[in-house]
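Notes follow once the structure below has been shown.
One protein chain is absent from this view; the other protein chains keep their places.
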Amino acid sequence: MSAVAVRDLWKYYGDYPALREITFSAEQGTCLAVLGRNGAGKTTLLRILCGLSRAARGEIRILGRSARHPETRARVGILGHGIGIYDELSAMENLRLFARLYGLADIENSARHWLERTGLAHVRDGLVREFSRGMRQRLAVARAFLHAPEVLLLDEPFTALDDRAIAMLQDLLREALDRGATVLMSTHQLREALELATHVALISRGRLVHTGERTAEMLADPGWLYRHYGEA
Amino acid sequence: MGTRNKLIYLLAALGGLLVIRNLYVILLQFPDEAAQGAIYRIMFFHVPCWFICFTAFLAAGVASILYLWKRRMVFDNVAVSAVEIGVVFTATGLVTGSIWARVIWGIWWTWDPRLTWAFITLLVYLGYLMLRRAIDDPTERAKNSAVLCIFAFVSVVITYKAIDWWRTQHPGAVLSFRTGGGNIEPAWEMMLLWNFLALGLIAAAVLLIRLNQEQVRREVDGLRRRVHEL
Amino acid sequence: MDERNFTFMFYGLAAAWAILAAYVVYLGAREGKIRRQLENLRRMLEERDKT
Partner (left out) sequence: MRFLRQAGTIAVKDLKAELRTKEAINASLSFALVILLLFSFAFDPTAEQTREISGGLLWLVFAFAGALILNRSFSREQANDCLDILVASPVSGAALFIGKAVANAILILAVEVVCLPVFGVFYNITWTKRPWWLLLVLVLATWGLTVIGTMFSALTVNLRLRELMLPVLVYPMMIPSLMAAMQLTTLLIAGEPVTGEDIVWLRLLIGFDIIFTALGIGLVETVLVN
């Protein structure tokens, strides 16, 4: 069974198909980079997988269940454009809140653990609104990894992050892949993504134009994919 | 000319002819009512107008539920079209009622429960039409306005039941299915139904025109999207 | 009184049909506007396709 399986997925904006017959799957322990230009449909696809948006047609299976199933959502971690944490709460309170929402058994310890992992233990009771940009981003990463998700869905994860956070996120993703998690990320920043990716999928104008393993030539020349499969 | 256009003309023509025939009977054959004089004839339009409103809003509500269930844009088209027609006939109903009230009650308007609720219903559905203008993505627009439409129907139900729940100045129900019969002359009740049919035919014609428009508009939305994409 | 009564009845019926007529005129105007938009967009797409 694939960790993430999508078959014949369509999404419309009115009559206009934003995604057309998307079919792919990602096996457990792999990292799939979903590539494509702005407006190609990457974010729409990711939103559907996160359960934030409904597909018009097609089937989605994440860990064997539908995307909106509560059980699925408890096992999926999400990092999007926005950081998704509350400015009015402290770092610790934010993590405690999400630990509770995800139904974790040991709220205090997992929250503390992830504050340490992201280097925020010294400001655990500081309000997020007083945090620097980098600290907020790291807290967002902690929030996404808090419940040890088996599938990670990341929408343009590297765009909002500074260098230190990028390095940290890459380490954490590698670690997650090692423990058997599946990672799906959409990005147009090829270099950072391709280092991690085991597979790539290229979306152009709502269609999946290429899926396959990430090859050595892609790593050497990130523009290779676009030249071969994307239109000019 | 497509069959759809033919149907529109046919419905409108039938409705028009029926209205003329009804007007003839109402104006020239029916005697003045004992207490109200000539003005009572407004009832023959006022009451069917409200029937059309209820029918239209009910249709919009059902179409909205169907949209949320099946997610087919057709249902959304039906919902907007029906709401728009409902709003037009609500306005007509309020204006004719108001003119009647000026003669019989001596005032244009009173904050009577029935009148108030009819007015609230108008506002609620105007809100629906405004909400639609504020959302760009057609799918999102269809979904959110369907939800609003279901909420809005509560006010229609209240308006309908207002004459039972509160003591109101507004005349009570007239049709036999609510009163058990005997409230008005059978000939008048028949005429109400005939006029309901006439206005219904015209409303159906307008509904079809409106549906066509909504389809073209969706095409425009789609093309606009494609232009953006390039 | 009775004549006034009759005038008001006439106003009532006239108002009802006036509202309906206004709506139909409005529908017609909108039809024209949507058609124009459609034409514009089609033309824009054709031009883009040529280049």
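As written, the chains take the letters A, B and C, and residue 1 is the first residue of each chain.
Quick note on the criterion: a residue touches a chain if its C-beta (ideal position, glycine included) is under 8 Å from a C-beta of that chain, and two chains touch if they have at least 3 such contacts.
Fair warning: this is a prediction, and the values are worked out from it, not measured in the lab.
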Just list which of the chains on display the missing one touches.
A, B
Full-complex contact with the absent chain, from A:76, A:142, A:161 or A:177
A:76
Of the residues B:25, B:74, B:120 or B:173, I need the one that contacts the missing chain.
B:120
Using the definition of touch stated at the top, determine which of A:84, A:119 or A:134 touches the missing chain.
A:84
Residue in contact with the excluded chain [from B:135, B:184, B:197 or B:227]
B:135
Applying the definition given at the start, please give the residues of chain B touching the unseen chain.
68, 120, 123-124, 127, 130-131, 134-136, 139-140, 143-144, 147-148, 150-152, 154-155, 158, 165
In the full complex, which residues of chain A touch the absent chain?
50-54, 68, 70-71, 73-74, 76, 78, 80-89, 93, 97-98, 100-103, 127, 143
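One rule holds for everything that comes next: only the chains that are shown with their structure count from here on.
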Determine which of the two chain pairs, B-C or A-B, is joined by the larger number of C-beta pairs in contact.
B-C
Just the number, please: Cα centre separation of chain A and chain B in whole Å.
49
Multi-partner residues of chain A (each touching 2 or more other chains):
none
Chain B contacts chain A in the complex at 71, 73, 137-139, 218-219, 221-222, 225-226, 228-229
Could you pull out which chain B residues touch chain C in their complex?
23, 32, 36-39, 41-42, 45-46, 49, 88, 91-92, 95-96, 99-100, 102-103, 202, 206, 209-210, 213, 216-217, 219-220, 223-224, 226-227, 230
Residues of chain C touching chain B in their complex?
1-2, 4-6, 8-9, 11-13, 15-16, 19-20, 23-24, 27, 30-31, 34-35, 37-38, 41-42, 44-45, 48
